[in-house]
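Excluded from the complex is one protein chain; the other protein chains are retained at their positions.
So, subunit A:
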Amino acid sequence: MADVSSSNRGTAQAKPEIDRNALAIALHRKSRSFGPFFWIPMCWLILVAIACIFAPFWGLPPADEIDWAYIQSPPVEGHPLGTDNLGRDMLSRIIWGGRVSLTVGFAAPFIGVGLGMILGMIAGYYRGWADEVIGILIDAWLAIPGLVVLLLFSVVFGGSLFMVCVSLGLLFIPTAARITRAATLNYSGREFVLAAKAMGASDFRILRKEIFPNIIWPLIAFILIDIPIAIVIEGALSFLGLSVKAPTPSWGGIIAEGREVLETMPHIAMYPTIIMFLTVLCFNLVGDAIRRRLADVREGAI
């Protein structure tokens, strides 16, 4: 793909005024390959992912180790991003905090979209009272602001990483269920489903073999959109101190700690803010590029 597009571009540039249509076609091909707005963010994400996954191997001071010689210090040797108001190494805290953000960012959308898909398929395939009940539940779910749901869950179930992932995942159920329901409705009347039914296939088999492969692509696009959203909401939650418990660092938590000393030591809040902003922005850019690639996804994405 890459060779074709570059060779096309080459010929188009060599003799541009011969055929304007050829140029247009060549430019079109070019725009279909992933541009720098995909690869640069992708590099950043890979960098962040490697930094977070292999966090124990970088020889950094532990995230909760207090260095009494440097308390609230700007960047110095040994602490490349300085230390926070308790003298803990910022770089190490940001990297360990990234582990929380990335875990939640990937786990929550998968949990939510998985559950939402099951509900949506049931509602769209069986219709009737199941559809009605699921519809009411979804409406009820949507009537409470997401953050309020999370507050409730964080109080009821406590602040373990697993519970944060699950309760954040629940937020993605309504939209995922709606997308799935619409797509399932669309496909369950098609000829190949009727044919499968006529051949005596069970409902489960039809859902798994006939409908699932058709509706999975819009949902994958939806997961891609949800990853940055999940990271942002986890940030907000830990900013309020209601995500993972206190000594475990998380980006939102570091920003909240830095807010108190914003005037004297702005770097404590600013570094995690910048890193989080870049990461979320890159997830958005990469997700957008992939979403455009999945051509038939357009109808399903929100």
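Here is the rule we use: a contact is a pair of C-beta atoms (placed from the backbone, for glycine too) under 8 Å apart; a residue touches a chain by one contact, two chains touch by 3 or more; residues count from 1.
The rule is short, and it goes like this: contacts and distances are computed from a predicted model.
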(message) As a check of understanding, state which of "Malonate decarboxylase beta subunit", "ABC transporter permease", "Aspartyl/glutamyl-tRNA(Asn/Gln) amidotransferase subunit C" or "Acetolactate synthase small subunit" is the UniProt name of the chain not shown.
(response) "ABC transporter permease"
(request) Consider the whole complex, including the chain that is not shown, and state which of A:Arg190, A:Arg208 or A:Arg259 touches that chain. (result) A:Arg259
(request) Tell me which residue among A:Leu47, A:Ile144 or A:Ala195 touches the hidden chain in the full complex. (result) A:Ile144
(request) Pick out the residues on subunit A that sit against the missing chain. (result) 136-137, 139-140, 142-148, 151-156, 158, 228, 232, 235-236, 239-240, 242, 252, 255, 258-259, 262-263, 266, 269-270, 273, 276-277, 280-281, 284-285, 288
